[in-house]
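In this view, the complex is presented without one of its protein chains, the others remaining in place.
Chain IDs A and B follow the sequence of writing; residue 1 opens each chain.
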Amino acid sequence: MLSLKFVGQTLVIAAVFLGPVNCWSATPTNILVMAKSLDDLITLDPAEAFEFSGTEIIGNLYDRLFEANRVGPGEPTPSLAQSWSVSEDGRSYEFLLKEGPVFENGRPVSAFDVVFSLRRSVILNKTPSFILSQLGFTKQNVGARVRAIDARRFVLETDRDYAPSLVMNILSSAMTSIVDREVVLAHEQDGDLGHEWLRSHSAGSGPFRLHRWNVGEYVMLEANHEYPNASTKIERFVIRDIREPATQRLMLIRGDIDIARDLGPDQIAALAEEPGIATWSAPQARIFYMALNQKNPILALTQVQLAIRYSIDYQNIVRHLLPGRAEVHQAFLPKGFIGALKETPFVLDTARARRLLIEAGHGKGFSIKADVRSDPLALQIAQAIQASLAEAGIVMDLQPGDGKQVLTKYRARRHDVYLGYWGPDYLDPHSNAAAFARNVNNANDAVDKTLAWRNSWEIPDITRRTDEATLVRDPSDRAEAYRKLQRSLQTNSPFIILFQERALFAMRKEVTGLEVGLTADQIRYERVSK
Amino acid sequence: MKIARDASHASGAPSSRGQAKLARFSLFWRLLSQNLMAMVGLGVVILLAVVALLGPVLSPHDPYAQDLAVRLMPPNMSYWFGTDELGRDIFSRVLHGARITLSIVVLVAVIAAPFGLILGCVSGYRGGWFDLAIMRITDIFLAFPRLILALAFVAALGPGIENAVIAIALTSWPVYARVARAETLLVRSANYVSAARLQGASSWRVIRRYVIPMCVNSMVVRVTLDMAGIILTAAGLGFLGLGAKPPSPEWGAMIANGRQYLFDQWWLATMPGLAILFVSLGFNLLGDGLRDAFDPRG
Partner (left out) sequence: MTDLQRNSIGSKKSHLSQQSAHARGNAAEPALLIRPSFIVRLGFCITRVARALASIVVTIIGLLLVTFMIGRVIPVDPVLAVVGDQASPESYAAARAEMGLDQPLLVQVVMYFGKLGRGDLGTSTLTRRPIVEDIALYFPATLELATLATIFGIILGIPAGVYSAARRGRLPDHVIRIISLFGYSMPTFWLGMIGLLVLYAKLGWIAGPGRIDILYDGMVPTVTRLLLVDSLLAGNFRAFASACAHIALPSAILGYFSMAYIARMTRSFMIDQLTQDHIVAARAKGLSEGRVIWRHALGNAAVPLVTVVALSYGSLLEGSVLTETVFAWPGLGLYLTNALLSADMNAVLGATIVIGLVFLGLNLVTDAIYSWIDPRAK
């Protein structure tokens, strides 16, 4: 190859002219570099960000009133909040803030900042605003219902007597991050509450501040050494936008990056023999599921749904295709959530599936189309399912497409079968229950396009039970309410939950202290060192 | 080329049109068969056709049969090209893929080339506003990033290899139109064309009888040389998930899938990659040979 010779010559010339400059060395010890595809990163404004990359970075730039419990299921732990009390009627919460936390410019965090941030999220009405406004806030009433008493105390009034755990969980989500009111307002343009500016800047009290964001290349964070409990020796944490996993892997081996985030199970397995590289995996809240559109009369039959449940080789798919990347999970709440159901009653049983199809009057089988995102892992899972469904006599034609294309079709209810991921929006069981088990209006022009709606699944009774579960104040009763809902959906619903995901990490052996929670906004860099 | 000229002199004046055709073909074939590289290319193309026809008979395994227990096996006695990420036999898949590749190539040749040829000839012969309009349209298509155009068509029509073929055909006709037009401009003022026109032949007849036949040769060469590009465009669409639908053993889709295994299980991407390389080389060598044989001087 002639060009290689040319590269060689170029390098020789470069080396001669520039002397012993080693410009391609490993990263210095006070900079930590992580490679991750940032193709979904569009904003760093907490009131707007709803993407995995955005909420992960925001989690490290800002603090919230509560932190999700990263150890196990249960109530979140207070972060900026020190204590709180709930009124008799269960609709009014009074919070007392900790003394000490400061913003990146040194100004103490006050209740006025908290109130501003929460109101701002509701008023801006961006994508994630529903998380907070479902507690009964609107642009009009949020000024009255969220108000400061003094610099350390504020009140929050909900429209119903929700379970306190729901309120705490919502106040731990990335969209309730506390921003510096003065700094943000100083950058306000045309009454946008600083939105335009905050999209690419930070004004938080978190362990890092945003140093630089070069779109398409990297996001560079700078450590805030004033941050309480920050033990990191890292000055800068760089997230490089590397989209090709194979490239990430080479850079990791070479030492140009310290952490690789997007390697697949087979690539992780191959790295096991590599000296100096450690790999591990951590559970995530995202689930992989299959949805059957009830507009298709065959898929609306309960026996057919059951037959499909018995035609999937859950165990072997996980063992061979997803080792370390997922585990079998068959209920809509992921493990780690209050009330998550751990039972996995379904296994591959083709004979039984055939009997069920005969019972349903489709003994000769039938054909369906399945929409799936064209990412390698989803396509592998889809093809494995396709093969085992074929054994039972069901021909599943795969329609791969780009994520947004598939989603557009799904939301328009034009699919037969949808195969894809679902990640909860906040760490409360209601987040998933509201998606899978709630459909207020099944009309085509409905406002709430929940997953149940998308599959045209009309469920007035289940919807009522889902709404009631948000009002159960006793934690164990609430958990039981969700377990019942999950059992009911497990055997009789258009949803076949297949797997709960795990995140795979590959990093240089000297890197320690990366903390990983169930959702993207729970991935923390503050104790990372190398 | 001395031999060529001698050959044409030696054959003398043909006594019928059929004989002339035959003589022309025998000269053409003699030139082609003397060209070793071209014969290698022809051999490859014939092999592709044979494999496309007999692939199902020749393959040792079912190309769709999954066996997760033997996934990612290196090439061995029972799996000659190894197995893929779902434990399917890559050799059988490559054999079955030949049919898909051949149909892509044939369909594009059947749809795009004649369309471009006729449009280009008419445009070049008629000239005037018609020519101007056609040239602006081809300009627009040519100035457009071709893969993006194909991507947009496929996104609109839905995934699947048939739609990918249509999209590629839709994006490749302007090239052929341009080539045909350029040839037509050269032929238009030739004496025999003027003679036919003076005898009262209609434009359409002139184009059909005198212009198109002159352009066909260069069109065949061009299409043959473009085959590699067409196969790779199809592969590119497959790479973005908009080409062949899984589990179809389309070569481009197989390469795209195998990409993530390139460092550890090289055979996943390399085997279909070699197949594409082999077939592209075949078409290119044949194309070069055809050009030399059609135009003995240049």
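Please note the rule applied: contacts are C-beta pairs under 8 Å (C-beta built on N, C-alpha and C of every residue); 3 or more make two chains touch, one makes a residue touch a chain.
Only a predicted model underlies this, so the values are computations on that prediction, with no experimental measurement involved.
J.: Per the definition of touch given earlier, which of A:Asp241, A:Asp375 or A:Asp467 contacts the omitted chain?
T.: Of the candidates A:Asp241, A:Asp375 or A:Asp467, A:Asp241 is in touch with the missing chain.
J.: Of the residues in subunit B, which ones touch the absent chain?
T.: 37, 136-140, 142-149, 151-152, 155-156, 158, 171-172, 174-175, 177-179, 181-183, 185-186, 218, 222, 225-226, 228-230, 232-233, 235-237, 239-240, 252, 255, 259, 262-263, 269-270, 273, 276-277, 280-281, 284-285, 288, 297-298
J.: Considering the whole complex, not just the chains shown, which residues of subunit A touch the missing one?
T.: Those residues of subunit A that touch the unshown chain are 1-4, 6-8, 10-11, 14, 18, 21, 23-24, 27-28, 31, 33, 39, 42-43, 50-51, 125-130, 133, 199, 212, 214-218, 238, 240-244, 246-247, 250-251, 253-254, 256, 402, 404-405, 407-409, 411, 425, 447.
In the analysis below, only the chains that are shown with their structure count from here on.
J.: Subunit A to subunit B: how many Å between their CA centres?
T.: 46
J.: How about subunit B: which of its residues touch subunit A in the complex?
T.: Subunit B reaches subunit A through residues 64, 66, 68-69, 71-72, 85-86, 155, 158-159, 240-242, 245-247, 257, 259-265.
J.: Please give the residue numbers of subunit A that touch subunit B in the complex, ascending.
T.: 245-246, 249, 264, 266-267, 270, 316-317, 319-321, 373-376, 379-380, 382-384, 386-387, 397-402, 405
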